[in-house]
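The other protein chains are all here in position, but one chain of the complex has been omitted.
All chains are identified by letter, namely A and B, in their written order; residue positions are counted from 1 within each chain.
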Amino acid sequence: MIVYILCFILFLVGLYGLITRRNLVKIVISLSIMEFSIFIFLVLIGYIDGGIAPIVSEKIINPEYVDPLPQAMVLTAIVIGLATTAMLMSIAIRLYRKYKTFDIRVIKNLKG
Amino acid sequence: MELALSILLGFMIIGAIFAIHAKDLLSAVIAAGIVGYSLVICFLLLKAPDLAIVQIVVETITLIIMVAVVLDSTREELKINIDRQQILNISLALIFILVLIFFFVQAIETLNPFGQHSLRMASAYVGETAAKTGSANLVTGVLFDFRGYDTLGEATILFTAAIGILSILRIKGKK
Partner (left out) sequence: MQGMSLIVKKVAQLMAGLIFIYGIYIIVHGHLTPGGGFAGGALIAGSYILAILAYGSDTIKLKKEETGTSLTESISILFALMMAVAGFFIGTKVFFNNYLPAGKIGELVSAGVIPLYNIFIGIEVAAALLTIFLALIIYKEEIEG
């Protein structure tokens, strides 16, 4: 059970960084850390002691497979995380070209 | 197995705390990359080779994009001055963390102990995938045949991200 608690602590570290930092690049890094903790948690739930990887082969008799359903979900989620990070970085590039800084408080105070 | 996973997760937590508090933006990005690469070893220990291949390539591409953006702009981190807004932010974060800890303590009692999964839904999938679809890789069979709509949605998301980036940056090509 201690691995579940460590996953949750990683999620809380990412959440703390998301709320209290002022630099745009650090906000993107904190969001990425929160996504990593969720991937580990989903794969940890489906693990069986003494199981093997889910590939059928005729040399193994009476096998016991690890659960393949959480692995399919996490595969989709990894690629979606990459698309989200790329779009956030493109918005950050555009803001830097216009205001010449990454600080969100300075950007919020300048109007127009 | 549980000991090795706990040590790896401890390294990831230390790396994440360093990435948030670093004074240089390039060090923060490299520490986040190290967290991603430790995830690959965790996936290999948990018997998931599909996920390890995808995660290592995706993490490399993410690192290339972030290092190129950081090196082209400023590299310094701003000074933290503790004024009224910052104290409000930190107390708000602490309130959120306490609420989440309360719900987590209630939810963790319903989980099975680590390593003893009950396979309530997957026993139907595991028994029938190889016979009905004819593929030897169970994860690919589930992902493309039983759950094909999720794969279609993911391809659409990647396509939309490529179009969105081209229109945000307004690229026309060389004149």
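FYI, a residue touches a chain if its C-beta (ideal position, glycine included) is under 8 Å from a C-beta of that chain, and two chains touch if they have at least 3 such contacts.
The shown structure was predicted, so the numbers you read here are calculated from the model rather than taken from an experiment.
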{"item": "Hidden-chain contact residue, picked from the options A:Leu6, A:Val28, A:Ala53 or A:Val66", "value": "A:Ala53"}
{"item": "Touching residues on chain A - with respect to the absent chain", "value": "53, 55-58, 75, 79, 86, 89-90, 93, 97"}
{"item": "Residue numbers in chain B that touch the chain omitted from display", "value": "49-50, 53-54, 57-58, 60-61, 64-65, 68-69, 72, 130, 132-137, 139-141, 143-145, 148-149, 151-152, 155-156, 158-159, 161-162, 165-166, 169, 171, 173-174"}
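In the analysis below, only the chains that are shown with their structure count from here on.
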{"item": "Contact footprint of chain B on chain A as seen in their complex", "value": "1-10, 12-17, 19-23, 25-26, 28-30, 32-33, 36, 39-40, 43-49, 51-57, 65-69, 71-76, 78-87, 89-94, 96, 101-103, 105"}
{"item": "Complex contacts: residues of chain B adjacent to chain A", "value": "1-2, 5-6, 9-10, 12-13, 16-17, 19-20, 25, 28-29, 32, 35-36, 39, 42-43, 46-51, 54-55, 58, 61-62, 65-66, 69-70, 73-74, 77-78, 80, 85-86, 89-90, 92-93, 96-97, 100-101, 104, 108, 111, 113-117, 119, 121-122, 125-126, 129-130, 136-139, 142-143, 147, 150-151, 154, 157-158, 160-161, 164-165, 168-169"}
